[in-house]
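Only one protein chain is missing from this complex, and each of the others stays in its spot.
Let's turn to chain A:
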Amino acid sequence: MTSDRDEADRIFAEAARWHLRLREAEADAHDAFMRWIAADPRHLPAFDRAQALWQALAPPAALPDPAAIAALLAEARPRRARRAVLPLVLALLAGLGLWQGPDLWDSLRADHIAWTGQRRQVTLADGTRVDLNSGAALAVDFTPAERRVRLLRGEAFFQVAHDAAHPFVVEMPNGALRVTGTSFDIDLTPEGDRVALVEGSVRLLPGHGGAGVTLAPGQQAELRDAGISPPGSFDADSRTAWRQGRMVFYRTPLSQVVAELARYRRGPILLLNDRVAELPVTGAFSTADPDAAIRLIAETLGLSTHHLAGALTVIR
């Protein structure tokens, strides 16, 4: 009935107004709000719906951005300037042909390689199982004294067979780690060699000597040129989701998400708009279809994507 509908709309509008008031940091209207809730049993469900609507409307809240705020405020004024469009930049980038294939030298030195888009599981001679993520390269140098491998590129998850007499050593660009039997993930990133320990214990050794760091389960640290970062915690589910062919992000800055997606596709992804680099992204995506993930994320955040020169993708 129309009047029921009108009544429901009226209550929803009240509920939405309460939602807006209570969002304020120093809301002092809580007493009045309680009285409103108590006045009618329909009020609480309407308030819940208003909050659900706001959730549906709101992308994960970004940090205030002064430049974007200024631009928005300028739009609210009657006379507004037209924005200039920048197709020229895109054309330039496309012309550069920036993409280089996986490093050929690493591939020649490696014993085990997962090509882009591939995920591989290998079992080493000692029974250690290694999952190689897309683009990873691993070299194996076992000796009678120790089990030594080198992660040359990318990300790998190690389940090291226990053998106290023969330590298992992983060399990385910025150092090494030593274990006897344990499970851990190593991701070689531009910032450093990120080691995340799932179970057991590992000893991190910086490349140029100096004091090592021991990780406890649930801790991760980065080996960098300058030394080892202080250990911090990590989320094991999202960190190792790639082993099931998934990427999981929880409020991860878009720039990091893009770097992660790039691992699974042949062409590079450029984020043209610095303003959106920090936008948090939440969601789970299949590593098998990174392009679909890019489209969905861009659409969710209200950004546009452009595919240029076959492989290059630009988000702005």
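Odds and ends about this structure:
As a working rule, a residue touches a chain if its C-beta (ideal position, glycine included) is under 8 Å from a C-beta of that chain, and two chains touch if they have at least 3 such contacts; residues count from 1.
Please note the rule applied: contacts and distances are computed from a predicted model.
The subunit not displayed here is recorded in UniProt as "Sigma-70 family RNA polymerase sigma factor", chosen from "Phosphate transport system permease protein PstA", "ABC transporter ATP-binding protein", "Nitrite reductase (NADH) large subunit" or "Sigma-70 family RNA polymerase sigma factor".
The hidden chain makes contact, of the residues A:A50, A:V170 or A:I269, with A:A50. By the touch criterion stated above, the residues of chain A touching the omitted chain are 12-13, 16-17, 19-27, 30-31, 33-35, 37-38, 41, 44, 47-50, 52-54, 56-59, 61-65, 68-69, 72-73, 75-76, 248, 250, 282-284, 296-297, 299-300, 302.
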